[in-house]
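As you look at this complex, bear in mind that one protein chain is not there, while each of the others sits in place.
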Amino acid sequence: MSTITLRRSEADSAPLPTGRHEAFRTASGGLIDRRRPLEFRFDGTRLSGFEGDTLASALLANGVRLVGRSFKYHRPRGILSAGSEEPNAIVELRSGARREPNTRATVAELYEGLEARSQNRWPSLRYDALAVNALAAPIFAAGFYYKTFMWPAAFWERLYEPLIRRAAGLGRAAEAPDPDTYDRAHAFCDVLVIGGGPAGLSAALAAGRSGARVILVDEDHRLGGRLLAERRAVGSRSGVDWAAATIAELESMPEVRILSRTTLFGVYDHGAYGAVERVSDHLAVPPAHAPRQRLWRITARRAVLAAGAIERPHIFGGNDRPGVMLAGAVRTYLNRYGVLPGRRVAIFTSGDDGWRTLADVAAAGGQVVAVIDSRPSVSPALRREAEAAGARVVSGGYVAGTKGSLALKAIVVVDADGSSETIACDCLAMANGWNPIVHLDSHLSRRPAWDAAIHAFVPGTLPSGMVAAGAAGGRLTLAECLETGAQVGGEAATACGFAAAPRDTLGTDPESIAHTPLWRVAKPKGKAFVDFQNDVAAADVELAHREGFRAVEHLKRYTTLGMATDQGKTSNLAGLSLMAELTGQAIPSVGTTVFRPPFTPVAIGAFAGHHRGKDFRAIRQVPSHAWCEEQGAVFVETGLWLRPAYFPKAGEADWLESVNREVDTVRSRVGICDVTTLGKIDIQGRDALALIERVCANPFGTLPVGKARYAVLLREDGFVLDDGTVARMGERHFVMTASTANAAKVMQHLEFCHQWLWPDLDVQMVSVSEQWAQYAVAGPRARDTLRGVIDPGFDIGNEAFPFLACAEVTVGGGIPARLFRISFSGELAYELAVPAAYGDAAWRAIMQAGSPHGITAYGSEALSVMRIEKGHAAGAEINGQATARDLGLGGMLAKKKDYVGRLMKERPALTDPDRPILVGFRPVDRAQRLRAGAHFLALGAGPSLAADEGFMTSVAHSPSLGHWIGLGLLRRGPERHGERVRAYDPVRDADIEVEICSPVFVDPKEEKLRV
Amino acid sequence: MHYSVFSVLGQALRGQRGWKPQWRDAAPRTEYDVVIVGGGGHGLATAYYLAKEHGLTNIAVLERSHIGSGNVGRNTTIVRSNYGLPGNIPFYEQSMKLWEGLEQDINYNAMVSQRGVLNLYHSDAQRDAYARRGNAMRMAGIDAELLDREGVRAMVPFIDFENARFPVKGGLLQRRGGTVRHDAVAWGYARAADQRGVDIVQNCAVTGIRRENGRVTGVETSRGLIRARKVALSVAGSTSLLAAMVDMRLPIESHVLQAFVSEGVKPLIDCVMTFGAGHFYVSQSDKGGLVFGGDIDGYNSYAQRGNLATIEDVMEGGMALWPGLGRLRLLRHWGGVMDMSMDGSPIIDRTGIDGLYLNAGWCYGGFKATPAAGFCFAHLIARDAPHPDAAAYRLDRFATGHLIDEKGMGAQPNLH
């Protein structure tokens, strides 16, 4: 096994004989467009089909019956169904970056040049080396892997598991980024109709005629459902013609939208539905500017579930052999696609429904060799029909086994007396009743109910607003589909307030659905599969029972029954019926597993829509962005913002050199930094100050008009939420800033405090973060620079406008602006806010005004260096785990007012003197680099959690000091200035000695910012 | 019955007819020394370690449905011990060590696969936070590596390095982290506990907790009164409902977390990878399906299903990180109900009621904790004293302030 590689081999890609023709295509008939032939390739072989074909119908038309290999035993598999329930015929479609593994051939529309390959086989589909697994089948029973591969322990990851992983999985996913695009759309309607068969069309018609907004979705490219697959009459027309006329009428209604090629995959709460429209999957590549698929989120007041039913296979030996098909699928290929699935067809049925196949095969020119009806008696009329067609009838018997290597050659039939015989045939149509599609109505945690009349689960209590119609509701005859569809469609519209419209009275040709299911045959010959794709056989269900896995979920998980890409659409009930028999219970007592979305698998790309690559999330640009780009700034992602990080100049070797220059320039001359990303909240009203007092932990009662103050906000649990400034612009007018990261959070918090905690406060507030561009202008020449921008008449001299002053000013000849004398850098500094629309102009004006003073633009890196030099806490310190005291802010907290976080901050662990507290660090060897994230250890202490004394939060290279500096949280830090500790950083192979110092590295007396 | 390659081969020759139920579907007796409420991974592991480590065998595990029907069978199967705070580090590392020896210990192949857990970072601040965490791990003797961009590229070359909105700058790697076949954990512990005499009682819902003089005396169930000296709650998702039976309010909210699996494909990714700029984490199961998830839906819920907005958010994260996923199809999505605690960390403690023990508040981290939670909870139940590795998981830490808040999100469960 270990020598087997799953790479494509040379032999595999060699061209195979061409020129085959569609030997199994009927001379006429079907809904394919015979004027539009198409060419396609399967495993490299050139084949042909027609527009309107699926890949499966075209393969059958060409006589290709072997389509894939099974998951575990690599058994040959063909085409079981003609719909989305297909477990066997799954292929890799397309190639390269568009390769789509596990694509159901039964729903893949044929297009010119289609390329498909079989899966899970090597070297080729016909000669698959891993078919030897079948010989080991006695070992590979359900759950065998839980009992072995345990010794020696290290071999699991090294040997066993890699082998299992390589053998598992079916197709190969594309290895390159998906080249196609996906769209997402929202739609709202009164009545959503799920399914475009006879019931759905009737429902849509009834609702549409009443004037309701209707959306009709169907997974097929052509609406009509089983009407397209059966030879039926509706009123005076054929079913196909009635469907066409109904669609035409629906299309003429302005409030009706038909979404074909659209699978309603999920039902969500409050009338929300998810659907995926395959916009371009029927084409080789999507047309220019068209998406591959579109994800619809549909909000509907009412929904009609008309998704139909899925036919059940029989469980007998070799029931997985290519050529064994569902009878309904046989009729679909005959009637819709003009394809004979076999020339000599046997029918294995447990109800009258399967007998329909007899006449259809004959009409298409095939021969029915036998009808095996498991019921003890067959009506004389049916028997006569069989005799007329030259078919044998075996009543009370069953098919026990099949013969043929890669395709069906014969069946072994056991008659009522128990004697067996072999009947040659190349197709076996099985009809064992129908299971209504109860998946969608189960998505909201509803359980289906058992309907003894049709021996199947039907919808139980439906979600609010949803009704079932037709086969999905257990009403299996065509007449019932038309009747219930029209009824519930009309009622749904009426419930939405629309007047009922007149209904057509439609007759249909008679049909009988009398049926006695045969859950499994008495004595199968060979492996009898329950779940085809996952290779779960009846014996595996017996083993699960024997080992105590009797709950349905245990059965499923232990055997993997129902866990393949088809999610058990053809196997769930079969598994339940076997477990019911083994435990002596009725099927409904065994229960069902939970149906989960999506109904059929949905491309991950469709859910993501346009949110990929650079468009994953919106980009917020600062007002100076254009200028920064012109200057070649390097940007950094900060949440959704793109902030200039630094501005490299020609000749600068690296980022550090640029940042050092920016810092030096600010500290010696002047710099400008875009700080628009800060949150800005405008707070006004009689009680504005009262609200601020309650949300801020430091006192504001003494803040005069025209002054700003640093603000620290706690969470109610006593830890620091954020910090910022509060500026009093007027008696009842304040502007609060919040950090970039917490801007939205602080706004939400303030609204909470106001609306929920203290609703009686007379205050209004609004976020003005987007409305104001705000620039820090910092450095000894900041005032000189701003004088060139601010309109004459505003005195910004040190006396008139001292540190922490704020005022409304105008710039550029009357443009309103706000000026704050606040400093993050420790320099003489201002923040100037102008309306965002003037942001770019104001920036350029400041640059111009500052030019004679040697102004530089500085980015977030220099900003960070300077705040670390000044020991200001920022995001790395305000990390949600720190108290105000931890950050050295304990002294400023108010004592005489109630505020958010006041009580909880006093808990013992939060006031423990042994907590790590913010201090500064410098390397003992000044040449060494510091790194944030290093932990502190006492000198001589070995690394252990017990020895951990805190960690470095922020570091910077300080051009002012000429070496690296750091801030960190250290146990009893402020008591330990001058002491040395280890900064231990093993993930970066660093371990250096650092000296504890004040966190304020530059201008500790704060002289520069007051000049 | 011992499981081995020999028993498997032997049964193959006998048509698999000799296998026995992996655990007895026991009927409840009227009295036990210890009743464990909740037949999930934690409850079954607790029973196993009570029997194995403490010699207690007169034990019942009561499960209202079938064993393993809750979160042990709904998670994304990831195991790791890459925590950053001292309250968590020793506990999760003990769990990892128990995982490493689990299969031989319980004679059940739970497919413990140490394929590596890689947490990506996209900014300097994230890098430093991971360095802080990785260093703490290393100080506790746990493996951790900080990879740069090229180190990440070598592991997962297929993710978007060229056109990402939030470029990948590196990652924190724990090679010993990985995945475990979740159902097999429940079944393996059940079988091992059963072999030591523990009664596993399914379809037995607890409807009341009996107390006399401030002491627990038993539980009322859908299958009658069961007396017990000690009652241990291990019912993640439903903890508050059980606590309400004894008028106890907890620092816990129930939230739904969704999980996702794609169609099975041939091997694509060999490690567990988490996106640092969105809500997305992914690994590939041995069957071939990509197993992935994201953030919790964010509101209190006892419904095991989620909403479409969260699903889209998770897929967006997936496509942003790994644009080759586009054509791979989502096979199934589901939800599990989490005990989201107020600091994001669990509770393993006594309660104010004698004989009533609590194992709760696992948020979305309960699966990886299964062995250690069972081990430490068993220790607490048997000895009435916390196991040192779980000593920080006290119920009174919210009053004292000894919180274990890895994310620093505060008392808001849906942010953890």
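Think of it as A and B in the order they're written, each chain with its own count starting at 1.
Please note the rule applied: a contact is a pair of C-beta atoms (placed from the backbone, for glycine too) under 8 Å apart; a residue touches a chain by one contact, two chains touch by 3 or more.
Convention: contacts and distances are computed from a predicted model.
Colleague: Looking at UniProt, which of "Oligopeptide transport system permease protein", "Putrescine-binding periplasmic protein", "Short-subunit dehydrogenase" or "Sarcosine oxidase subunit delta" names the chain we cannot see?
Modeller: Going by its UniProt entry, the chain not pictured is "Sarcosine oxidase subunit delta".
Colleague: From the list B:Ile252, B:Ile348 or B:Ile404, pick the residue that touches the absent chain.
Modeller: The missing chain is touched by B:Ile252.
Colleague: Give the residue, chosen from A:Pro759, A:Gly814, A:Gly891 or A:Gly978, that touches the chain omitted from the document.
Modeller: Going through A:Pro759, A:Gly814, A:Gly891 or A:Gly978 one by one, A:Pro759 is the residue touching the chain not shown.
Colleague: Of the listed residues B:Ser240, B:Gln258 or B:Thr370, which contacts the missing chain in the full complex?
Modeller: Checking the options B:Ser240, B:Gln258 or B:Thr370, the one contacting the hidden chain is B:Ser240.
Colleague: Considering the whole complex, which of B:Ala45, B:Ile78, B:Val201 or B:Met342 touches the chain not shown?
Modeller: If we include the chain that is not displayed, B:Met342 is the one touching it.
Colleague: When the complex is taken as a whole, what residues of subunit B touch the one chain not shown?
Modeller: The list for subunit B reads 238, 240-241, 244, 249-254, 298-303, 307, 309, 342, 398-399, 411-414.
Colleague: What is the set of subunit A residues that contact the non-displayed chain in the whole complex?
Modeller: Residue positions of subunit A that touch the missing chain: 268-272, 299, 464, 716-717, 744, 747-748, 751-752, 755-757, 759-760, 896-898, 903-904, 906-907.
Convention: only the chains that are shown with their structure count from here on.
Colleague: If you average the Cα atoms of subunit A and of subunit B to get two centres, how far apart are those centres in Å?
Modeller: 23
Colleague: Mind listing the subunit B positions that touch subunit A in their complex?
Modeller: Counting only subunit B, the residues touching subunit A are 3-5, 7-9, 11-13, 15-17, 19-25, 65-66, 68-69, 73, 86, 89-90, 100-101, 103-104, 107-115, 122-123, 125, 127-136, 138-140, 144-146, 158, 160, 163-167, 172, 181, 183-184, 187-188, 202, 262-268, 277-278, 284, 286-288, 303-305, 307-308, 311-312, 314-320, 323-334, 397, 399-403, 405, 407-411.
Colleague: Using the touch definition from the top, list the residues of subunit A that touch subunit B in their complex.
Modeller: Counting only subunit A, the residues touching subunit B are 6, 71, 97-102, 138-139, 141, 144-151, 153, 156-157, 161, 164-166, 168-178, 180, 182, 184, 266, 268-269, 272, 274, 295, 297, 443-445, 539, 543, 546-551, 553-554, 557-558, 560, 563-565, 567, 594, 596-598, 601-605, 607-609, 611-617, 619, 636-638, 715-719, 721, 875-876, 879-881, 904, 907-910, 931-935, 943-945, 947-948, 951, 953, 984-988.
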